[in-house]
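For this depiction, one protein chain was excluded, whereas all remaining protein chains were kept in their positions.
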Amino acid sequence: MIEIKNITKQFGKLKALDTVSANFTEGQAISLIGPNGSGKTTLIKCLLGMVIPDAGTIHFKGSDVTTSCDYRRDMGYMPQIGRYPDNMRISQIFDMMIDLRKNYTTQLDEELINAFDLRKQFDKPMRTLSGGTIQKVSACLAFLFDPSVLILDEPTASLDPVASEVLKNKVLKEKNKGKLILMTSHILSDLEEMTTDIVYLQDGKLQFFKSVEALKAATNEQRLAKAIASVMSKGIQVQMNGMNGNGHTPPSPKEFSRTVNRREMTIKI
Amino acid sequence: MKIIRYVLYDILRSRMIIGYTAFLLLVSAALFATETNASKSILNLLNIVLIVVPLVSIVFTTIHYYNSYQFIELMLAQPIERMKLLLSEFLGVILSLSAAFLIGIGLPVLLFSADGSGISLLISGILLTFIFSSIAFWVAAITQDKAKGIGVTLLLWFYFSLIYDFIVLFLMFTFSDYPLEKAMLGFTALNPIDLGRVFVMLQMDVSALMGYTGAVYKQFFGSALGMFFALGVMIMWAVVPLFLAIRVFKKKDF
Partner (left out) sequence: MKNSIIVLYLFLPFFAFGKTIKVVAGNSIRQAIATAQAYDTIEVKNGYFYENQLVINIPLSIIGENFPIIDAQYQNEIFTIKAHDVTIKGFHLMNIGKTATIDWAAVKILETRNVRVEGNHIENAYFGIYLSASHNCWVENNFVTGKPSEEQNTGNGIHAWKCDSLLIKNNFVKGHRDGIYFEFVTQSSIERNFSTGNIRYGLHFMFSHNDTYTDNTIRDNGAGVAVMYTRHVTMLRNHFDHNWGSAAYGLLLKDISDSQIENNTFNNNTVGIFMEGSSRIVIQNNQFHENGWAVRVQASCDNNVFSGNNFTSNTFDIATNGSTMLNKFEKNYWDKYEGYDLNRDGIGDIGYHPVSLFASIIEQMPHGMMLLHSFMVNLMERAEKIFPSLTPEDLIDNQPVMKPISQKDTPQYVN
């Protein structure tokens, strides 16, 4: 469904994505993981056309995404930090989005709106909302047009446990309908139950892209989090096992945290 | 282009545009009320229009762009083309600024002095609105930081309204021994504010004061060709920065 070929993106001196290639297909629920600043959000934004790659191509259902914006009709996006016009009310945001996209959709999926009981707050202006409520709005908007691809950037980051659970159920349900789900998160346990595949990014490079089963088998770990931690510490081994490696050596944990911190300083552009 | 509707809605909510309209209306009403000679009012109005319209257009547009950043981000993830999005923003801004101008200056002018000079004042006011909005979009598309963007646009306004003319004056002093008529024509075309001013002044007969330079101007701008040239150059001033803004915007990362 989505073919990513050798995309590279550089912000100043920082390589946010370095020749990343991957194919995503229907029915997959893919977790994009990696340390802060490893290029997860950049990759997502490339898929959405919000960031233009310096090199490489992205095809969606066989056609190049740079030729037309129409492929986004099939996408629902929930940003990491939803940002909305301050002086609009929630209802107005929904009305506007429906108005702008209604030509492309027959059926609106309002299941999440009901599940979150968001209608109670419809009259509130966006600027008065808490981070959690904004996330709920973002989630509802992502699912509203029943898209075949769902891109969720840190979906559960600021949701309360109840809302988080509601969202997870929804994601699971959509996945089972055969949709492609792309998520980023660094809280692994959150994703574990829905994930089918893991993409691990570091320093803009794709370290591996493997199904959960294969990962668990390779690391002899039953729990995903442990499996990944194991990969992170024994990166070389994993790569030597042929897991989509490209000869890159992951830094030691100490080095790693240092690079992360530096990255956090510089990535805020 | 449904987006324009939301852009307009957003602009109208900010009330800045209503304040602008009221200000222009107040100024023109005051000028027409205190001055019995309509052409004198037009001249005074011209002085105000040439300062206020570029300033408000460029600053308002810049602020609007930065304030709409969230909206733009939201729209970008939707099946909407970037060019359409930016054009909608542009149209929304110039529609509301032009409406404010037409109500604030246009109505009084049409009521009290709907002659050649009045109409040309309106034309150049509208064109200046387009031009400075378009320049603001370009600056804002390039500059990520809001404060920096507003600073740059203010500097540009200052340059076009004041510094440029000082430079021209300086050049005139320096090269006073050379025939400068044609050069002056070029200098005028390089600053939309000067172009707008000369365009209106030639309709007002002030050109007789300008002696030989004025005669050259009158001969040039008085002809249909010159008129089209002046309008054409002003439209270029609006289109080129907008085109550049679109080019930057299309490649911009959010």
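So that you can tell them apart, the chains are marked A and B in the order they are listed, and the count of residues begins at 1 in each.
Keep in mind that, in the parts below, contacts are C-beta pairs under 8 Å (C-beta built on N, C-alpha and C of every residue); 3 or more make two chains touch, one makes a residue touch a chain.
These numbers were taken from a predicted model, which means no experiment stands behind them.
For the chain excluded from display, the touched partners among the shown chains of the whole complex are B. The missing chain, though absent from the display, is touched by one residue of B:A30, B:M83, B:L111 or B:L162; that residue is B:L162.
Only one residue from B:L46, B:M75, B:L122 or B:I246 touches the chain missing from this view: B:L46.
Counting over the whole complex, chain B has residues 37, 40, 43, 46-47, 50-51, 161-162, 165-166, 168-169, 172-173, 176, 180-181, 184, 187-188, 193-194, 197-198, 201, 205-215, 217-218 touching the chain that is not drawn.
What we mean here is this: only the chains that are shown with their structure count from here on.
The part of chain A that touches chain B in the complex is made up of residues 9, 11, 45, 48-52, 69-73, 75, 77, 79, 83-88, 96-97, 99-101, 104, 269. On the side of chain B, the complex with chain A involves touching residues 2-3, 6, 10, 13-14, 67-71, 73-82, 144, 251-254.
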